[in-house]
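The complex appears here without one of its protein chains, the remainder shown in place.
Letters A and B mark the chains as written, and numbering starts fresh at 1 in each.
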Amino acid sequence: MVRYAVRRLVLLIPTLLGVSIAVFLLRGLIPGDPVELMFFGQSVDQETIEIVRRDLGLDRPLPEQYLKFLLRALQGDLGTSIQSGLPVTQEILNRYPATLYLAISGTLVAIVLGVSAGVVAAIFRDRLWDTLIMAATTVGQSMPSFWLGLLLISLVSVRWGILPVMGSDSPRHLILPALTIGLITSALIARMTRSTLLEVLNEDYVRTARAKGLREMRVVLGHAMRNAALPVVTIVGLQFGNLLAGAFIVEVVFSWPGVGEMAVTAINQRDYPVIQGILLVVSSSYVIVNTAIDVLYGVLDPRVAYD
Amino acid sequence: MATRRDFLKVAAGTTATMLLVACGGGDTDSAAPTTGTGSTGDSGVGQSTPAGESTPGAGGSTSETEIRTGGRLLDSLLSEPDSLDPHKGTLLVTTYVLNLLYDRLVYVDQDRQPQPWLAESWNVSDDGTRITFTLREGVVFHDGTPLNAEAVKFTFDRLIDPATASPNANQIGPLEGTEVIDEKTVELTWSEPYAPVFMMLAGSQMGIISPTAVEKLGDQFGRNPVGSGPFKLKRWDAGKELLFERNPDYKNFRGDVQNPGAPYIDELSIRLVPEEGTRMAALESGELHLAWAPVQDVENIRANPDLQIFAREKGTSWEYIEFNTTKPPFDDLAVRQAVGYALNPEEILIASYIYGDLIKAPLPIGTAGYDAEVGEQYGFTPDPEKAKSLLQGKTPVNAVLTTWNAPQAVRAAQVIQAQLQAVGINVELETMDAGTFLAKLRESDFHFAFNRTTWPDPIILSQTFKSPGRDNQYSNPELDPVLEEIESTVDPKARQEAVSKAQRMLLEDAAVVPLFSDHFMMAGSKAVQGFFFSALGYPMYQDVWIAES
Partner (left out) sequence: MSDVVSADQIRLGQGTPGPKRRRPGLLRQVLGKGSGRIGMTIVVILVLVAAVGPAIVPADPYQMAVGERLRPPSSAHWFGTDEFGRDILARIVHGSRITLFIGLISVAIGLAVGTPLGLLAGYFGRRVDLVISVVTDIMLAFPNFLLALAIVSALGPSLRNAMIAVGIRTVPLFTRLVRASTIAVREREFVTAARAAGARNVRILSRHIAPNIVAPIIVLASLEFPAAVLVAAGLSFLGLGAQPPSPEWGSMLVGGRLYLRSAPWAINVPGIAIMITVLGFNLLGNALRDTLDPRLRQK
């Protein structure tokens, strides 16, 4: 158990290194010379370009450049935004809390919706309610998030005037974007809850409980749910990591000032240091969250024996 | 490390015009429909505060209504300003924000005449190369520094100092130097007469900056601006909001503003709302008091009892096609002309900006010097057959149409694509953010572009088309002297001749296909009172107050 956790944590290092290499190499994919891109629109002579190239170490061999990139990143230096001239790290730090906040809220909504839908569906297995609920979550999962977001805005905010449309000033601002994310991601959680519950419900101790005459609801909530929680936790963890990035589009729709909106702007402005920085930060946190979930899973469920 | 702002220093060199390009929605020149703000027309010099009997600005307020002070006005912009250092900031959105923070020596009234602002009077030398400004007394910056001749000298010296590398330096023309005569007198000297000098001095990038703040803050001045304007920057949340508070000590010297002192509103919040649907919904739900109107929703806004439209026709912006004449396929005059005849500007307008005036001559319809006659005689009329015959033996022509990513521009580009397809020109679209778009034009890294610029003076032509090509690489040795005349001819009649001639030559060479001048559309809550646009198109907030709704 402890060994498993240690192994997962040790594996974290090569993965993070790999992520940094991939992000570093992304620059090679970008058409055009990075220095010329920096001076895009500016008339500079070849000599200046060479000087800058040397200053940035771009005349060195790739592995050396990568090492430098890595060392800087480890010290929290992700370069400077071409657009604003501000340090990328600072800009990301300004925005990341908003994204985290939204991702956490979206996940909570998804858990509440998904678990309750899954529980109800499991109780009414193969009956009308089961079908209806599972169909509804699948429909939610099938909607493009920006369409759902715009529909919610036009209905809830404009027609009914209940909730604010944009921004992040108060918890009320959070409801619509979190709901959009929650509706879309709850399907998987519902499905997982339902299937693990059904599985657990077939096991002996549950049958015993049922035979003892416990009401179905109590069986489900009291006994089965506790044991069904683990796979659900895994799914939630995976979803959360994806939400960090998946919230990008929702952020744009709701003018939510997170890294997603920042990334989209940076792509439009071809601000590659910012794009690289966001990629590095978001994927690193994704890896870390996933590892944490894995370790948690391993600690909670000793049966886990990953190959 | 070089930043995008640095390149703009060199390249954006194009004055407000170009800055005002691309950022969808903006416009210059005057006034909401009901603006009755008096005292502008007369060229009387030196009036300070307007008389109390005139009605407060636009927005349907009446003189009986008691002005309600206080509150926070919720405004919005499409995108974030680049730098609030007037010598560094280049985007259209930036110019609006600079206008809140920095007062200028002069402003321009509805008749395009210069009026005293920080300068209470001035004197132009006989040869037109020297202007001596007499400043008001007792004006101080937000940080308490006195606004005196030294401060003015500091501002303009810094602007033209090569070390500043200001992208806005060329707005001031061939300024040679500044000299402090005494505490309240300062003299600016040009190497030759500069025709649009007052128009340019009135622009918000020519605002007077606090020397102490600049020296103290250095590079950080652009994030912590200190001017003498009606508002101070209170907070700037990147990507989200700029919050301004009223300058309680403000004294107004503009004749077109009613309010003699500090703004009525306590705070002005400018939210960044790029998504049009969100902006519209926020207006409807009351989360915004003001926003650039999404054109497709103007009818809905007009029909909404809680909302109003501030609109202006015959605007000073224009939409047009410009070509890269240095490389195929548009190095060929016949192909450029074919584009001119293939396009139907009316259809493009209806599907994109919706509201606008068609133009045939290459200038905004509301800009001084727009020559409708030249347009009729030398301009293009939709004639696909003629386009096809011009293209005979040359089709299929393949070209990339570059534009910026505002929804209206992208829609216009799509119609242009379809219309050109019909005559055998295959068009691929390329869209990007406004700054990148302008840089691409300057690099000549394009085939042809759908573009938009805004400025009330015909100097716009020389900025766009004069060699060696600052905004694009167009170069026409015969046209250059004419454009120089536009820059330096002070006599209105002679200048108009040059302006007309330039328009004719541009059409003859098919260097540009003028399409239309879009109308200016701002949407607001009915609670917003006293809002109007200055003659140069800046949203004006000093008279604004929020009625109880």
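Going forward, a contact is a pair of C-beta atoms (placed from the backbone, for glycine too) under 8 Å apart; a residue touches a chain by one contact, two chains touch by 3 or more.
Computed from a predicted structure; not experimentally measured.
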{"item": "Touch criterion as defined above, residue of B:145, B:164, B:224 or B:296 at the omitted chain", "value": "B:296"}
{"item": "Among B:414, B:444 or B:475, residue touching the chain not depicted", "value": "B:414"}
{"item": "Contact residue for the chain not shown (choose from A:24, A:69 or A:286)", "value": "A:286"}
{"item": "Contacts of subunit B with the absent chain, listed as residue ranges", "value": "276-277, 280, 294, 296-297, 299-300, 347, 350-351, 405, 407, 410-411, 413-415, 417-418, 421, 428-429, 431"}
{"item": "For subunit A, residues in touch with the removed chain", "value": "11, 14-16, 18-19, 21-22, 26, 29-31, 106, 131, 134-135, 138-139, 141-147, 150-151, 154, 158, 181, 184-185, 187-188, 191-192, 195, 198-199, 202, 234-235, 238-239, 241-249, 252, 263-264, 267-268, 275, 279, 282-284, 286-287, 290, 307"}
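Just so it is clear, only the chains that are shown with their structure count from here on.
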{"item": "Centroid distance [mean C-alpha coordinates] between subunit B and subunit A, Å", "value": "41"}
{"item": "Footprint of subunit A on subunit B - complex, ascending", "value": "1-11, 82, 237-241, 271-275, 277-278, 281-282, 284-287, 405, 432-433, 435-436, 438-440, 442-443"}
{"item": "Residues of subunit A touching subunit B in the complex", "value": "38-43, 52, 56, 79-85, 91, 94-95, 150, 153-154, 157-158, 161, 164-168, 252-255, 257, 261-262, 265, 268-271"}
